[in-house]
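Apart from one protein chain that is not included, each protein chain of the complex appears where it belongs.
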Amino acid sequence: MTRDDLLALDGVSRTFGGQPTFLSGLLGQSNQGTRAVDSVSLTIRRGETLGLVGESGCGKSTLARIVAGLIKPDRGTITFKGRPSASAASARPRVQMIFQDPFSSLNGRWTVGRIVAEPIRVHNLRKGSAVRDRVAELLEQVGLSAADVVKYPHEFSGGQRQRIAIARSLAGEPDFLILDEPTSALDVSVQAQILNLLKDLQRDLDLTYFFITHNLGVVRVIADRIGVMYLGQIVEIADNPTLFEAPRHPYTRLLLDAALDLDTSDLSLHPIPGELPSPQFPPPGCRFQSRCPRMKQICIDVEPVLTYEGESAVRCHFPLLSDRQASFPA
Amino acid sequence: MSIATETLSHRNRAIQGLEWLWQSVRTAPGPSLAGLIALSLVLFAFVVPLVISSSPFDPANADLLNSLNPPFWSEGGSMVFPLGTDDQGRDLLTALAFGLRTSLIVGILSVIIGLVIGVSLGLISGFAGGAVDTIIMRAADVQLAYPALLLAMIIDGAMRQALGTSRDTNTAIAIVVVSIGISFWVQYARTIRASVLVEREQDYVAAARVTGRSRLAIIALHILPNIMAPVLVIATINLAIAIITEATLSFLGIGIPLTQPSLGTLIRNGNNFLQSGEWWIVAWPCAVLMLFVFSVNVFGDHLRDVFNPRLRTRR
Partner (left out) sequence: MTPILEVNDLTVTMKRPFRTLTALDRVTLTIGKGEVLGLVGESGAGKSLTGAAIVNLLVPPLRQTGGSIALAGRRIDTLSRDDMRKVRGREIGFIFQDPSTSLNPVLSIGHQLIETMMTHLPIGRDEARRRAIAWIDRIGIPEAERRLDQYPHEFSGGMRQRIVIALALCAEPSLVIADEPTTALDVSVQARVLQLLKDLHGETGVAMLLITHDLGVIAKMADRVAVLYTGRVVEIGPTSAILNSPHHHYTHGLMKATPTPNMQTQRLDAIPGSMPNLAAIPSGCSFHPRCPRSDATCRDHLPRLSGVESGFACWHPLSAGGTS
């Protein structure tokens, strides 16, 4: 771990379920559980934005919650600023989290002022009337008004509520923010505002972001480095333009092709062939083998490992060439 | 989902408030009326005893000259005793207020007891899970096998055994309150437990946990305020049930002693005169009981619809 690393995950895994239930026993199903997160190792550097993309159910939120200390991993370690800990919890309040749904992430019975002040009060960061001043300052920092403290969350739009959530997370004076799809519930125009706000805050406050999304356009704009997840595993990590310009994992390539752009001269769509396997019954060997156009026998027999090559890493027996020939023969 | 609502200005908020009031009266005139009736009866029960400070049930106030007067519109009735008098010459209108007050106090206290026990057990059950959860919920199942009235009778009987027969009015009332209250806890516990299981998965709880709030603080400050609405609905309806149970127990002679006016004792007393033609002595308390219970139920049912989780939005 270098001095610049803020956080390192090493072989972190989490399985849900697994104990046979009465019903599954009755139905004669064997139940080995869902490996939501499977031996994930990665580092997050101070001041960067690490993006994490992947399809629904691939384990992004579970990983985010493990890092936030909300879920305990079954295996693996999380090292925060060089201190080993079961989670980032012991290093609180340096970690805060922002959630996808701005309607369920704020307590609807609290005023905005009380919501934003909560982390300040819990950690005694300010005393007396300084709390009020700080809340006003935070609300203005995220583009709301100090007069909003007396209002309730339901009086705000989705984008404004996400701003409130951001103000609350900043109130804890964190240096690390976990953002789990913070703009997925928002309109594009509001999403752009929030992304710009996050960028400005990162610059001004020297924040580190772990940014989860399923929108490839959003990571393109916000992330410095990007991890791609498939069925609980990280299959590729690369820095921002590289991942888009020269993806190495076939899955990354296909995912990029499937994304839509605004170009009306090429109307073709590129769906990924096959269906996403159930995370409960992943295919043997390489997890992507069942849909991969480069699949060979070894992919079924041997599970590839995440192999680093400089800054980038890929988990594939036959990665695409890195010198920008990264497309499949037609 | 339409999330692009602008922050409402103060003027708009005032208009919205008015609209909401108007809308609820217009869309639900029945429940609004019912709420008004229940409220008036409560005021009647608590204000009249303030004005007429001495209870008509005080033996010193017996007025045998005016006993068994009929209501004012009947032959022999007068506006001095608009609803008539009973065998002791007590004014029934005043007696009703005092009786309803006792019934309401019994009802409210027993609802509070049930609520406190039920909410606590529900919270423990929902959060602890495992064996504790199982034990509490099985106890609830067992309790549900007994009708509330039977249970109240058993508890009442047991407590009388324990305390002996030398009981004053207040002890008798306390016994009734406790026995009715205990029979209520199951509903609260189940509702709270179910809500806790839903609510603790919400992101605002996760956010509070990431911030470093303790579990107890999260329960008290975040979860409890968000799950009290359905409990209040049950409490309203239980108030009606408690008053009926009190009346039934007192009517059967195992509730509140005849020396203390309550809807139950009034009915019991009046019942003796039904055969001899003095119908009004029993009719008034019965009518008040029905009117109150009916309006509380209508209002409570409406509240239930308003708080229906499927209709309830977080906005």
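Labels for the chains are A and B, by order of writing; each one numbers its residues from 1.
Methods note: contacts are C-beta pairs under 8 Å (C-beta built on N, C-alpha and C of every residue); 3 or more make two chains touch, one makes a residue touch a chain.
Quick caveat: nothing in here was measured; it's all calculated off a predicted structure.
Peer 1: Where the complex has a chain not shown, which of A:D10, A:D74 or A:D187 is the residue touching it?
Peer 2: A:D187
Peer 1: Out of A:L216, A:C286, A:L306 or A:L320, point to the residue that touches the absent chain in the complete complex.
Peer 2: Of the candidates A:L216, A:C286, A:L306 or A:L320, A:L216 is in touch with the missing chain.
Peer 1: For review purposes, identify every residue of chain A that touches the missing chain, sorted by number.
Peer 2: Counting only chain A, the missing chain is touched by 55-56, 157-160, 187-193, 195-196, 199, 214-218, 220-221, 244, 254-256, 258-265, 267, 269-272, 275-276.
Peer 1: Tell me, which residues in chain B touch the chain that this view leaves out?
Peer 2: These residues touch the chain not displayed: 1-6, 8-9, 12, 15, 18-19, 22-23, 26.
Throughout what follows, only the chains that are shown with their structure count from here on.
Peer 1: Mind checking the centre-to-centre distance between chain A and chain B? Centres are C-alpha means, answer in whole Å.
Peer 2: That gives a centre separation of 50 Å.
Peer 1: Could you please specify the touching residues of chain A with respect to chain B in the complex?
Peer 2: 65, 68-70, 92-93, 95-97, 99-109, 118-119, 122-123, 148, 151, 154-160, 165, 168, 172, 185-187, 190
Peer 1: Please give the residue numbers of chain B that touch chain A in the complex, ascending.
Peer 2: 1, 3-8, 13, 202-204, 206-213, 222, 225-226, 314-315
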